[in-house]
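Part of the complex only, each chain left as placed.
Chain nomenclature is as follows: A, B, C and D, assigned in order of appearance, with residue numbering initiated at 1 for each chain independently.
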Amino acid sequence: MSSPHSAAGTSARQSAPAVQVADLHKTFGELEVLKGVSLTAKTGDVVAIIGGSGSGKSTMLRCINMLELPTRGAISIKGETIDMQPDGRGGLRPSNTRQLQRIRTRLAMVFQSFNLWQHMTVLGNIIEAPVHVMGVPRDEAIARAEKLLERVGLSDKRDVYPAFLSGGQQQRAAIARALAVEPEVMLFDEPTSALDPELVGEVLAVIADLAREGRTMLLVTHEMKFAREVANHVVFLAGGVIEEEGPPDIIYSAPKSERLQKFLATVQ
Amino acid sequence: ETVRVGVAAEPYPPFTEPDAAGNWTGWEIDFMNAVCAEAKLDCVVTPVAWDGIIPALTSNKIDAIVGSMSITEERMKTIDFSDKYYNTPSVIATAKGSGITPDAAGLKGKIVGVQVSTIHQDYVTTHFGDAAAEIKEYQTQDEANQDLAAGRVDAIMADSLALDAFVKADACCEIVGAVEDDPAILGAGVGIGLRKGDDELREKFNTAIAAIRENGAYAEFSKKYFDFDIYGK
Amino acid sequence: MLDWITGFAAWELLALEPPGWGGVLLRGLAVSLQVAVGGYILGFLIGICGATGKLYGGPILRDVLDVYTTLVRAVPELVLILLLYYAGTDALNRFMALIGAEPMNISGLAAGIFVIGVVQGAYQTEVLRGAFMAVPFGQIEAARAYGMSSLQVLRRITLPGMLPHAVPGLANLWLIATKDTALLAVVGVAELTLVTRQAGGTTKSYFLFFFAAGVLYLTVTLVSNVAIRRIERHARRGMPAVR
Amino acid sequence: MGPELRSWKEPHRLVLIAIGIGIIVFAAVNMRWDWLPRYSGRLVEGVGTTLWLLFLTSALGFLLAVPLGLAQAAGPFWLSGPARAFCTVIRGTPLLLQLWMLYYGLGSLFAYWPEIRESWAWPYLRSAWPYGVLALTLSFAGYEGEVMRGAFAGVPKGELEAARAYGMSPLTAFRRIWLPRAIHRALPTLAGETVLQLKATPLVATITVVDVYAIISRVRQDTYLTYEPLLLLALIYMMLTGVLVLAFRWLEAKVPVKSS
């Protein structure tokens, strides 16, 4: 990615890009959803991915952490390329499960529908991956979780089960869960579209906060105004390829492609 | 050598019945003990539902049946028998003063109860099947007895000794007499049931039965139960 | 002549020591419970394997499991017990003979556990499969996204997540298991129902013993219900109350 | 229909079907079935008795289950309490025991009253089937009462309010809206319970009712065959279950529900 300004938290020693997607293809049966997408996000970048419904935004995000297996292409996180091999049916599959699991802990995904684990309290959700995947001692994980809860404004919901939270609270808990693994990159898939309008605000505030802090984030969103405010790079997906990309000011005020112009007209 | 001896899990006094301590008692248990002692076999009592006692033998769950099982042609097709070890007539019991006679005429229009899988069932079906209004089949003799007392059947047919014990214990009913003999059905007495081809065991039992008849052991334990010789002719 | 009444009043027949039959009944209950617990656990193992097989197995395995659950659930337990009891042990012994081993002496208890287990297994397969499917897929995806291995996903997310959906069905099956043991009376296993019949037959106090056995069975059910409610409350933690 | 038909033609299914046919042919050739013609008449009668028992007791049991369910769902405590106790006792004890309790326990007691013995009811009281019918009916009512409780409670309140708002009397609202709606909700469960009821019928053979199971027992005792009669019995019950399941599917399809 060729964003002109680089965000605050970037440290000099990390020269490899945080996320690098190279020539990503993805086919569902007959349907070719991604037709060769390449994308680079440097550490500290906030990349907003926009595009019409069905344009493959979610699919792209899910390919990055291998929830969806790409048909072709390569994904690198902090310079480490995820090992893949042909699966014999024209696609790829990860060839090193341990590496994949390790890389997944460096990427944290926040889902549209939260996907909190319903049988654990909010705290339980947050410490689950640190304790059981990364082997952080329990006390330490709890101490850190409490800080995160404070941060997203949920300290009083620590011992509550997800089903008893409002949508906005659930999404904030999900963000805290993502932060708990101290991810190098956070992936957000329409983090506010399952929320009532009144709840959207609280979640966006938390995300804007993270952006200010200099976290590397890839976010799929329909909130154009918000994307414009927090992102330093906007990617417009259409027809399975990146139709246009660039800094938000330019993308929003001077869209070049006709498709993007049309798209922006309908959503604004 | 252990021999698993199957007895009917349902009480069949005075031949086999469990007591409250879980031990099996009765004339046949005494008989079994005597025979096994004589043949130097280590016998263990294994209760099996009467209904499944022959399958249990053929599927190797038990090695012998000591269950007042009469030796009949039909059974001989499936299992082997030792020599007979007792033989008593089959009789009919009814409520006191019923006036029923133990023949087809007397049982006309009556409800007759028998235990399933017995020679009595065969006999009743063959000889009274047309005369009787209904033939009720019971899993155990005990239930048939009980239904006679409760008036749900008019007559029952069974071994004389079993019914003798019943009418002595319950004043409701009486034995009205023995049925006419039909050796083809009623068979040649009661023998120990054995798996087909288990000739070695059969020989041992036969020898032992003859020996205890000979040495007086048979008469000795029978005295506790009966005041006559139940070995029959 | 009303010996069922006198019999019914003869409470001393229920004494624990012989000549009372109380001890026999309790031993029968113990056998029933052993069969029920054993069969239930066996059924649970079959159920877990069956459910995973049905969900993730190949087409052949799935069809075979379908045949198993359909057959077992369509045939009366009584008939299955007779078939499995005789045929099952017979087949086993023939197999032992084939490989040259001593024929095994299978006790009624073991056969009973086997039979109840096979029956329970078919039902539990279906209950567990439904419960597995009730775990939202997103929760499993989230677990994968955080780098959990398949085993960890199963242990930490899928199993506890399916529990609230499985408990009611499993609880129901437990109660069925305790009562299905009564059917083993037909193959002569000395469980509670058979010893009740023996006690009634020997003492002629049918009513008393049937009544006593009924109370024992009911007690098992009621105690189970209390335990089930506890387990359910634990499993349903985190789920809003349904009414 | 299309995809289902095609699915039968998948190779592994064909193999499974072939194995199934193989087993049947093996059984037909290698096992003894010569007894079959002798008993076919009685078997048909036995199936008739089984079906008659099933329909009679399910119908009667269901009639009982409706008030039982209603009492538990909406009744005052002095109705809901006994109803719940009834369901608990029935569901908490084995049917076999209930059956024996009624037949050998309660049933044998009538004989001791000469008045009863002389009365018109005696021929019924002395035969076994009324006890079988009673026990199976009560059992079905106990299990189904529980199901109906849930079904009654689950009918959306708004629909009942709508009935009242349109001037229906409580009886009309019950007859036209609450009950049919509850039955509709309970139908899938009812199907399962009826299959269970079918599978419970052979127990009546232990009290001398001659159903298809009793006939097969008879065959076993006459022929001393272990497996053949039982296999035939299993086949008969499987077919009956299949017919029941299809019948209930047809019933359910009459009021379609949107599957989510």
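Rule of thumb we're sticking to: a contact is a pair of C-beta atoms (placed from the backbone, for glycine too) under 8 Å apart; a residue touches a chain by one contact, two chains touch by 3 or more.
From a predicted model like this one, the values you see are computed outputs, not experimental measurements.
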- Treating the displayed chains as one copy of each kind, report how many of each the complete file contains. A x2, B x1, C x1, D x1
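In the analysis below, only the chains that are shown with their structure count from here on.
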- Message: On the document's contact criterion, could you list the chains that touch chain C and likewise touch chain D?
- Response: B
- Note on the structure: Winner on contact count, chain pair C-D
- Task: Taking all protein C-alpha atoms shown, work out their mean, then name the chain whose own C-alpha mean is nearest to it.
- Result: C
- Hey, which chain ends up farthest from chain C, C-alpha centres compared? A
- Just give me the whole-number Å value for how far the CA centre of chain B lies from that of chain C. 36
- Report the inter-chain centroid distance for chain A and chain D in whole angstrom, where each centroid is the mean of the CA atoms. 55
- What parts of chain A, by residue number, touch at least two of the other chains? none
- Query: At which residue positions does chain C touch at least two other chains?
  - Reply: 1, 82, 86-87, 90, 185-186, 197, 206
- Inter-chain touches occur between A-C, B-C, B-D, C-D
- So in the complex, which bits of chain B are touching chain D? 51, 54-55, 58-59, 74-75, 77-79, 111, 116-117, 121, 136-139, 143, 146-147, 149-152
- Which residues of chain C touch chain B in the complex? 1, 3, 18-21, 23-24, 27, 82, 85-87, 89-90, 93, 103, 105-106, 185-188, 190, 194, 197-199, 201-202, 204, 206
- Taking the complex as given, what residues does chain C use to touch chain A? 136, 138-139, 141-149, 152, 156-157, 160-161, 163-164, 237-240
